[in-house]
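As you look at this complex, bear in mind that one protein chain is not there, while each of the others sits in place.
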Amino acid sequence: MKAKFLVPLALFLLLVGFLGFGLSLNPREVPSPLIDKPAPAFTLARLDQPAQTFALDEMRGQVWLLNVWASWCVACRQEHPVLVELARRGIVPIVGLNYKEVRGDGGLDARGMALDAETGLAIERARGWLRAHGDPYQLSVLDIDGRVGIDFGVYGVPETFLIDREGRIRYKHIGPVTPDNLQNVLIPKIEELKRAS
Amino acid sequence: MRADRPVFVRYLMAPLFAAWVAVMVPGALHAAVEPGTAVPLVADPALEAEVLELSHKLRCLVCQNQSIAESNAPLAIDLRNQVREQLAAGKGKDDVLEYLVDRYGDFVLYEPPFKATTFLLWGGPALLLFGGAGWLAFRLRRRAREAAAEPHLTDAERARAGALLAGATPAAADQSSAEEPRS
Partner (left out) sequence: MIPELGHFALVMAFALALVQAVVPMVGAARNNPSMMAVARPAAQGQFFFIIFAYGCLTWAFITSDFSLQLAASNSHSDTPLMYKITGVWGNHEGSLLLWSLSLSLWTVAVTVFSRHLPEAFMARVIGVLGWVSLGFIAFMLVTSNPFDRLLPGAPEGRDLNPLLQDPGMIIHPPLLYMGYVGFSVAFAFAIAALLTGRLDAAWARWSRPWTTVAWVFLTAGIAVGSAWAYYELGWGGWWFWDPVENASFMPWLLGTALIHSLAVTEKRGAFRSWTVLLAIGAFSLSLLGTFLVRSGVITSVHAFATDPARGMFILALLVVVIGVSLLLYAWRAPKLTGGGSFGLVSRETTLLGNNVLFAVVSASVLMGTLYPLFLDALNLGKISVGPPYFEAVFVPLMTPVVVLMMFGPFLRWKDDDFGAAVRKLAPAAVASVVSGFGIALAIDHVTWRTVLGLTLAAWVVLASLQLLAGRLRERAGASVSSRLSMIPAAWWGMWLAHFGIGIFIIGVTMVGSIDSNLDLRMKDGDQTEFAGYTVRFRGVVDAPGPNYDASRATLEVSRDGKPIATLQPEKRVYRAMGMPMTEAALDIGVFRDVYVSLGEQLPEGDWIVSLHHKPFISWIWAGCIFMVLGGILAAADRRYRRLAERTAAAGALQQAT
């Protein structure tokens, strides 16, 4: 058995190794290039007081979470009790980014709707949803057209960003936060950021 | 091999290919309508062609494997609008690509950038080609050398063997090959 005739077998086994490892990977999860970069600045209307705006800078000096949500998002409902519980424990302030509340809803035809009407409907729907499911947010802001979402590289709802005192994104969780994620990943990271100052 | 329900996002969306333009380009909908003459959906076809060309190179993140040009997923529509807005504002194609890569990473590019981790991807085919060509040249030269160094065959013998191998007398060749392994 000459060595060179074993080359195809060796290459094949290498390939199998990768394929086998690939089975444990999730090809749909895209890591964010924004990790350890300053969070993109934004100023958006507040859900509770639409006449006022909230700017990212207002959270400077705090470790906080930015949670992207919408009332039409089914997975958000699954995640919500976890956030409510987190808020109750007072570990970290959570800011909600209400993402495309009206035009993101596949069941609605928002074409031709004026921006004012859309904003009004968004406020009504979002507030109703928070009343029904509890409000874990220090405040929520309205990203009606999803532009801020694009700046944050949001590609699905829910997503959760962990932001440090200097306003840098330190971690991104894609999909609903489960109690397990919270306990074993998020809270340790939050504590670590809080200790480092 | 094309089947199953949850993954037909491309096909679901692609047929509506045109719809978004009308929805998202305000000017298009309110253009003056001359009776009897159909109105193009877009005001600026040249810009739209550029948008489309660039969109074909960008991956829709929420789809299975489609460009944002093919998909009508909401995010794809949003990103196409970003592309259009920025091109219309006079930004270059590279700037637009950079804008999206800054937010979504290299994953959005269907044409991966050339860097250390993609060296093998971009260089691989060339390496394979040169490797293959080198191997081929080596084999051919060795074969030619071996052919030259066959002292026990006279020219006449070699011609006869060649004719046999080439199947000049197929019946004979078949018989011999079918009955005795030649190795």
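For clarity, chains are labelled A and B in written order, and residue numbers in each chain start from 1.
In this section, contacts are C-beta pairs under 8 Å (C-beta built on N, C-alpha and C of every residue); 3 or more make two chains touch, one makes a residue touch a chain.
Keep in mind that this is a model prediction, so the values were computed, not measured.
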For the chain not shown, touching visible partners are A, B
Residue-wise, where is chain A in contact with the chain that is not depicted? 1-2, 5-6, 8-9, 12-13, 15-16, 18-25, 27-28, 30-31, 111-112
Give me the chain B residues in contact with the hidden chain, please. 1-12, 14-19, 21-22, 29, 36-42, 56-57, 59, 63-67, 70, 105-112, 117-118, 120-121, 124-125, 128-129, 132-133, 135-136, 139-140, 143-144, 146-147, 150, 162, 165-167, 171, 173-175, 177-179, 181-183
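Basically, only the chains that are shown with their structure count from here on.
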Quick check: how many Å separate the C-alpha centres of chain A and chain B? 33
Which residues, counting only chain A, touch chain B once they are in their complex? 30-34, 100, 103-104, 106, 111, 145-146, 149-153, 155-156
Could you please specify the touching residues of chain B with respect to chain A in the complex? 23, 61-62, 74-75, 78-79, 82, 101-107
